[in-house]
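A single protein chain has been omitted from the complex, and every remaining protein chain is retained in its original position.
By letter and in written order, the chains are A and B; residue numbering begins at 1 in each of them.
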Amino acid sequence: MRCGDFRESYSEDMAIFDSRLPRVLLGLLLALLAALPAFATTYWLDVLNRIFIAIIAATGLNIVTGFTGLISLGTAAFLAVGGYTTAALAGKAGLPFFVVVPLSGAVAALVGLVFGIPSLRLKGLYLAVATLAAHYVVEFTVTHWDSMTGGVNGISVPAARAGGLALGDDRHIYYLILVLLVGLLFFAKNLFRTKVGKAFVAIRDHDISAEVMGVNVFRYKLLAFAVSSFYIGVAGSLLAYQARIISPENFPITVAIDYLGMVIIGGLGSILGSIYGAIFITLLPELLRLGNDALAAHWPAAMGLFSQFKSIVFGLVVVLFLMFEPDGMAARWHHVKNYWKLYPFSY
Amino acid sequence: MEFFLQLVLNGIVTGSIYSLVALGFVVIYKSTGVLNFAQGEFMMLGAYVCLALTVEYHLPFPAAFALTMGFMAVLGVLTERLVLRPMIGEPVISLIMVTLGLSAILKGVVQAIWGTDLRPFPTIFPTEPVQLGPLPVSQGYLYSTASVALLLLVFTLFFKFTRSGIAMRATAFSQQVALSMGISVQRIFALAWSIAAVVSAIGGVLLAGVRGGLDAALAFFGLKVIPVVILGGLDSIGGAIVGGLVMGVLENLAGGYLDPLVGGGAKEVAPFIVLVGILTIKPYGLFGKVKIERV
Partner (left out) sequence: MAVTGKLLGASLAVAVAALLPSHPRAQDIKIGGIFDLTGVTADVGKPFQQGVIDAVAFVNENGGVNGKKIALVGVDYGYKIDQARAAYKRLVNDEKVVLIQGWGTGDTEALKEFVTQDKIPYFSGSFAAPLSDPAKFPYNFFVAPTYSDQLRAWLAWVKKDWGSKPGTAKVAFMFGDNAYGRAPIAAGKAYAKEIGVDVVDEEVLPPNFQDATSQLLTMKQKAVDYAYINVTTSGVRLVLGDAKKLGLGIKFGSNPYGFSEILVAVAGPLAEGVTGVMPDVPYGDPVPAMKNVEAMHQRFRPSEKGDTMYVRGFSYVLVWSEALKRADKAGQLNGPGIKAAAETLRDFSTGGLTQPVSYTSTDHRPTTTTAIYQIKGGKLVKVAEYTLPRKPDWLGL
């Protein structure tokens, strides 16, 4: 029985896992996830894939918004850049999966770098609106560059291919996404134990102080945008592989707002928060829809009613969450964990 | 030339409605520091309430309009009391999100009550155009521009000369100072929200009247006004007015001259590009207060 935190060195304080139990639990979780496709129906596999993709993109957004404090409404745009790059590289150039995905991320990172430039002068809401401009510019490009993007009709993406194998099946995609997810989360978690990550946090907490302390604000803000956009671009690429067709309708501004919701509800500046938020926001409409459909199966007139109910419930959950747990789900999880960790001697 | 003038004129009239809604944003931001993303939904709700009162309860339009304003004022106060008050002191991004959540609720409620179909809106303005020099102008737009101008004047006077108006400006300047002068900051917050709700509802009714029909698409107008307030500066009432007019004209010029060249869509994008250009020179908008930060 543990009864408190006894950290005696900096390395202990920096450790991701402070005891063996979380390691074991994490291993178990991974094993469970690896075994899941054997049981899940196609629909649930599809939902899981979308959750994983959402986690990657939400982590990306959290890097720039949660850790560096730059509010971004450009998530949908960077997803689109990743997705369309994938359509071009995999479809037109015929490159394999493990080449296409990082390249898509890199292109998104480049675009993110460009759209991050206003952050040098703009702050807070003004910056948020500048990233909103980025969204509309990307949307405009995507709908008008017909030869590359297929315009409003969208463009289809071939099945993922690696080492001569076609991996178009949902199950295959699931494993590909899972591997990338674990890798990217591991990288993000460690990023904030390095100098770069700490610089990000310093900028969020007070950019002028950070500059005084010798952090090159200019460089690190752009770097935050680039890293964040890389994650989001990878997510966009996976989205393209999973959906097999993408069109501008996949990337409306509401997507950017949903992602902002994920990181805020999950917990700003917390990797775990991105995970919880992504799961929650992706799953909520699915569950509501399932409830809706079940009701509609017995009472068809309910179909129309429930779709509005969906919007109301979504809004209510967001509002109530912010009111009662403003620090996000990750913070709540932390409280619960600590309570039980020290139970019954929680003082 | 006539084409150009017509575009500018049209830009000014749509821009005046932008200004009105932008005013709602600014009033809230100035006194409470919240950017209200549910403004578009306030517009939509106001228009629907007015529509229901005239069509379903057969009230004459002026009575329905007055009742709608009363309803929106109460709703504004309730929103502040129930949703925003508990959020005082939270980071700005949480405040944004809470208004986004609010917008989802309002949208759902409106759709649950009135459905998603386009509803004919009672004709409050004659549809025949009038000639303004060589240019035909819709009477609806003229009336709405005139009412917007009137409202903006009223608000300017309100902020300059009334007790509440001065109290609101004091609160915006410094909440602590306002409190120590005996101003009830809570009351000011509630007042700001109800003013914003009323103003957006007026905008919603005007817009629905000009369009002649009403559906959920009206709420998107709120999103379009956000670049307007940013252009003018989040905390400047004059900025909201100028920003609205500039954006309206810009949008129409882009639509008239660029759209045919690029195959459409420029009307949406061009204002944003100009906006970012202006922001890089003036990071707090045209008239926004420059924040001086100290460590």
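As a convention for this text, contacts are C-beta pairs under 8 Å (C-beta built on N, C-alpha and C of every residue); 3 or more make two chains touch, one makes a residue touch a chain.
Because the structure is a prediction, the values reported are computed rather than measured.
Only one of the listed residues, B:85, B:169 or B:267, touches the absent chain: B:267. Among A:33, A:47, A:162 or A:196, only A:47 touches the chain that is left out of the view. Where chain B meets the omitted chain, the residues involved are 3, 6-7, 10, 14, 111, 115-120, 127, 129, 136-138, 140-141, 207, 210-213, 215-218, 220-221, 224, 251-256, 259-260, 263-265, 267-268.
Take chain A: the residues that touch the chain left off the picture are 41-43, 46-47, 50, 143, 151-154, 156, 243-245, 247-250, 284, 286-294, 296-298, 300, 303-304, 306-308, 311, 313, 316-317, 320-321, 324-325, 332.
Note that only the chains that are shown with their structure count from here on.
If you average the CA atoms of chain A and of chain B, the two centres end up 32 Å from each other. By the touch rule above, chain A contacts chain B in their complex via residues 65, 71, 118, 121-126, 128-130, 132-133, 136-137, 139-140, 143-144, 206, 208-209, 212, 253, 257, 260-261, 264-265, 268, 304-305, 307-319, 322-323, 326.
Those residues of chain B whose C-beta lies close enough to touch chain A in the complex are 35, 83, 86-87, 90-94, 96-98, 100-109, 111-112, 115, 223, 226-227, 230, 234, 262-263, 265-266, 268-269, 272-273, 275-276, 279-280, 283-285, 288, 291, 293-295.
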